[in-house]
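What you see is the complex with one protein chain gone and the rest in place.
Chain naming follows the written order as A and B, and within any one chain the residues start at number 1.
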Amino acid sequence: MAITFDHVNYMYQPNSPFEAVGLSDVSFTVPSESFTAIIGHTGSGKSTLVQHLNGLLKPTSGTVTVDDFQLTAKTTNKHLKSLHQHVGMVFQFPENQLFDQTVERDIAFGPLNFGFTNEEAMSLAHQAAHDVGLPDELLKRSPFELSGGQMRRVAIAGVLASQPRVLVLDEPTAGLDPRGRAEMMAMFAKLKADQHLTVILVTHQMDDVADYADQALVMAHSNLIKAGTPAEIFADPEWVKAQQLALPTAANFAQHLVTRGFEFDSLPLTAEQLAIQLRGQLPKEGR
Amino acid sequence: MTKIISVDDLSYQYPDADRPTLNHISFEINAGEWVAIVGHNGSGKSTLVRALDGLIDFKSGTVTVAGTKLSPESVWLVREHIGMVFQNPDNQFVGATVADDVAFGLENAGVPRPEMQKRVQEALEAVDMWQFAEREPSRLSGGQKQRVALAGIIAMNPSIIVLDEATSMLDPHGRQTVLSVLQHLRRSNQAPTILSITHDLSEAAQAQRLLVMDNGQLISEGTPRAIFSDEQLLESTGLDLPFSTKLSQQLAKQGLVTPKQYLTDDELEDWLWQSHLTM
């Protein structure tokens, strides 16, 4: 599903002493089945932006278009349900939303709300549990007995079970250990490929942006200040630093090598790209 | 060098658990040392540091902190030596404002008010948060809250600071500010012993020594260099590989020369430059 933001503004608690700008004139387009990363410092408007994708927030002005659904200030809540179903949201620390007695029922909760029959919901739940790598023997257990990493997988399965076409992930790997992070990112990439999902990822991990994203949106002070491929976003290291952002590790390392007289056609973003660009600048093994 | 922490054959099993969380653990830490504890989630790191502070009631093994053997009678004395910062910035903020929170430990210790005011201000200045003294926690970022938590500890001047994944819920900027406070503190005349649990390799690399936990056991200890050069250990315990190692692997894939032993990122940069010059 393609997504378009057209001059979207959002104001928190308008006309009160707590009034705060959430989004300011944000416009962009995300192609269907692409992987988009949203980056920016804390409080820059990333979470506000993604909550517009499934109508949890409605623009104060402007239009959000998801496939053929148009979301504006005037959209009524009745019409939001199909949007909720088609755009799955994985919030930060999603394990905090688990509540049901068994893992299976918690995962089936979304499909049941969206009008699937009990049987359909259970079969969707089993499929989703399988997709996130939860072993079958956990399905009848209480979600509160599981380890942190397993609970997070249950919560993600609970979103996938409603068969969304767009998957929004708000810092999904926060708090996991390195292996947990790597496995989870690989899992999202696989899900995207297998189920033809459009993925939107909010992250502070620039290495994940370099490894997975087709394009990135940079937020600062409620504004969208840059949009482009990761290569375009990181092309100007000075600008990146000025935005309090970091370079991917490999790009940062390559920067150092440039000062040592190495030359790169374009700034390498991953260890692999860097090694490839070092061919011809380093002696071959066994020589 | 004087030992500030000694742990001898410590074992512990949670009452409702089916297997021990800590399994015959022994190690020592020198006064003034910076030690990082690494290991996958659930390996027992938090349980271990809680045992040091007498926050779990272990039956088997001994813990000695600054010459005092931990026992129900000595637990409050031991806690005076240790300041702990936990993972979740929200759940350890006791005070209704920044200043109140920093004062909490001092109030518990019965420090007279004029002395307290002085120490609260000094501690908040040390973490660069004095201008926020009257703020409520709901109007602070995660990194700011963790710096306030550190100030609460600095004000008590303990000889040991324990950080249990204190930076893992912060964004990179917040993490950086907390780490720079720690580095600053190391150079101050307090110079506390630091014991920090972390998944972040660049954070672990700053330590003088690493303890590696796996399934309730202390499976290895050594300098960051020694641990980082053991690729098998890193992979089997679910730790990240250092970037220099990842790059060397990729260089090998491209058929290029690679260093014969583990190098830090800086050393690898030097080494690549040398090889480049020989072309």
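Here, contacts are C-beta pairs under 8 Å (C-beta built on N, C-alpha and C of every residue); 3 or more make two chains touch, one makes a residue touch a chain.
FYI, contacts and distances are computed from a predicted model.
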Protein name, per the UniProt record, of whichever chain is missing from view ("Acetolactate synthase small subunit", "Energy-coupling factor transporter transmembrane protein EcfT", "Fe-S cluster assembly protein SufB" or "Paraquat-inducible protein A"): "Energy-coupling factor transporter transmembrane protein EcfT"
Identified contact with the non-displayed chain, of B:Ser11, B:Thr97 or B:Ser141: B:Thr97
Options A:Tyr10, A:Phe35, A:Phe69 or A:Phe109, residue touching the unrepresented chain: A:Phe109
Residues of subunit B in contact with the chain not shown: 50, 53, 55, 76, 79-80, 82-84, 86, 88, 90-97, 99-100, 103-113, 116-117, 120, 136-138, 152, 156
Subunit A residues touching the omitted chain (full complex): 13, 15-17, 51, 54, 56, 77, 81, 84-85, 87-89, 91-92, 94, 96-100, 109-110, 112-114, 144, 158-159, 162
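Everything that follows uses one rule, which is that only the chains that are shown with their structure count from here on.
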For subunit A paired with subunit B, centre-to-centre distance based on mean C-alpha positions, whole Å: 30
Sites on subunit B touched by subunit A in the complex: 40-42, 87, 141-142, 168-169, 171-174, 199, 238-240, 243, 246-247, 249-258, 265, 269, 272-273, 275-276, 278-279
Partner subunit B, residues of subunit A touching it in the complex: 41-43, 147-149, 174-180, 204, 244, 246, 249-250, 253, 256-257, 260-262, 271-272, 274-276, 278-279, 281-285, 287
